[in-house]
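The structure that follows is given in the form of structure tokens.
What follows is part of the complex, with its chains left where they were.
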Amino acid sequence: MKQVVTFGEVMMRLSPPLHYRLTQANHLEVNYGGGEANVAAALAGLGQSAAHVTCFPATELGQAATQQFQRLGVDMRHTVFRGLRLGLYFLEVGASLRASKVVYDRAGSAFDKLDPADFNWDEILKNAGWLHWTGITPAISAAAAQATRDAIAAARRLGLTISADVNYRRNLWQYGQTAQEVMPELVAGCDVVFCSEHDADDLFHIKPTADVENSFADVAAQLRARFPQIKQVVTTRRQTQSASHERIKAVLYDGQFVETDFLNIAPVVDRIGGGDAFVAGFIHGSLTYADAQQALQFAIAASALKHTIHGDVNLVTAAEVEHVMQGNTSGRLVR
Amino acid sequence: MKQVVTFGEVMMRLSPPLHYRLTQANHLEVNYGGGEANVAAALAGLGQSAAHVTCFPATELGQAATQQFQRLGVDMRHTVFRGLRLGLYFLEVGASLRASKVVYDRAGSAFDKLDPADFNWDEILKNAGWLHWTGITPAISAAAAQATRDAIAAARRLGLTISADVNYRRNLWQYGQTAQEVMPELVAGCDVVFCSEHDADDLFHIKPTADVENSFADVAAQLRARFPQIKQVVTTRRQTQSASHERIKAVLYDGQFVETDFLNIAPVVDRIGGGDAFVAGFIHGSLTYADAQQALQFAIAASALKHTIHGDVNLVTAAEVEHVMQGNTSGRLVR
């Protein structure tokens, strides 16, 4: 089985229990997560071979973060230990009409200060079949952007499938280059792109053609025209009822428009990582099913299940996802 | 007040907190429960005199299980201490479209290996007015089946009311006899039988007559015809919306068809023991109310409340059940 390799920052997540506010917390629950590592860990749980590449400080915190992904079966042997601190984020879990809230404390992290020369991508990717990255990584620092560029170049050389979750977060881009300058070159090398209409507009100034009924298909077609390497454009639709109630579906365009039904999630246990679970589900689905419809249904079922799991990572088996994918959404007790 | 006596296995239940998965758990919450002991404990809470008969290992775990039911006012003096291990089950509590999941570890338990000769039923039942058993007990081992047979025979001799929750679980019957061979003789001795159409088909090959509108009444009438001792056939209907949302009602046939309205339960706090709470409610209702309709309404209200209680046992008073039974389902604060 060829490995799926992901690259990106892992942060320690500190969250008060239940729905407590940060100012009330006398203890904080510890999780470790990152948009790319979450994908790797979810894939390992689905039965894929997965590796994650990152940079940690050589402290107990870097060790703990490494161990957490090792535990989930992710190959962490490419971790570079360098730098001084682990990025952190504080998460307050909302409820009903009170939103969840994230306070980031990631500046100056080991990953932010990584040295691209530490990563020998040809070696790292030699047994891999798929590389996945997200738009968060090139947003962190010029060094992180360069390492992403290197990884994509090596992956292209080695003939891997490459996927990108473009995930544009305006306030992350602080190091002097804009997403609009950096991202097109990176996305140009990708086969599968997770990208909403909104991100397509922000990053690539691609807007839906007036009067077109299916704006996603229209935007995706433009993306494919602009970046001919792209085969599939994928995204999710959320009908957020409240912090405790979501409805989600997925859409895809690969020349054809494909969509799923909505899945209802109430209550939401933990929505962090729901998008990463979707990506992992789609990669697994693409490696498992012949047609895009099934891959997409697997992906949205995986994402829905993630919303019921504590922590950043989707801790479900392929059989559990398939069970939901087959329409078993009533949550009957399994004895 | 005449005692209600129940007979069956009690297991230690180990469950991760909140909605954590078993693989995430660094601590497990401890409860003790069993389909019959849950009935006895719920009845004690409703103000009935209740005893439970079982077999425990003479270890701290057997002692802890005994103490837990003593605490709830169940007469545990007939407990037989013999054997090596306490049966266990691990419970993962689902949410939304993720189902709860049970991993059993009950083989070789003290109850599985019980000696029927240890139970002097004439002595145990001498102050009793009602005996309740479930189809789980004769499924465990030939010895447990024999002890059930002995209990029913003694209860008949002594003129008790006997109820059975047939509760067919196919994968429990492993010791060489089938439920279809064992259960008819046992059920034949009972006055009240909790049995769904599905179980009636599986256990007794009783199917609804074609084109009959009320299939439950039809099946119940056939059951009463086959086993003339049976006076009432009772069961619940579940409309499971998700692991967090149930709607339940109850139906009964005693020559007449009786039913309740649906009760809505959202969120479900803990659905384990919801059926046992229903049985306890029905026994209490039958001992309290003159007509079956009220007994049934009491039973379904008790079951609904159980879904809001942590643990296997329905920790509610008769007054609390009556409050819901009278239509107070809005959960307004009681000061």
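As written, the chain order gives the labels A and B, with residue 1 at the start of each chain.
Here, contacts are C-beta pairs under 8 Å (C-beta built on N, C-alpha and C of every residue); 3 or more make two chains touch, one makes a residue touch a chain.
These figures come from a predicted structure and were not determined experimentally.
> With 2 chains shown in place, count up the copies in the whole assembly for me.
6
We take it that only the chains that are shown with their structure count from here on.
> With centres defined as the mean C-alpha position, give me the chain A-chain B separation in Å.
Centre-to-centre distance between chain A and chain B: 45 Å.
> Mind listing the chain B positions that touch chain A in their complex?
18-21, 23-24, 94-102, 104, 169, 171, 240-245, 267, 271
> Quick check on the complex: what are the chain A residues that touch chain B?
Spelled out, the residues of chain A in touch with chain B are 263-269, 304-305, 307-311, 315-316, 320, 324, 328-335.
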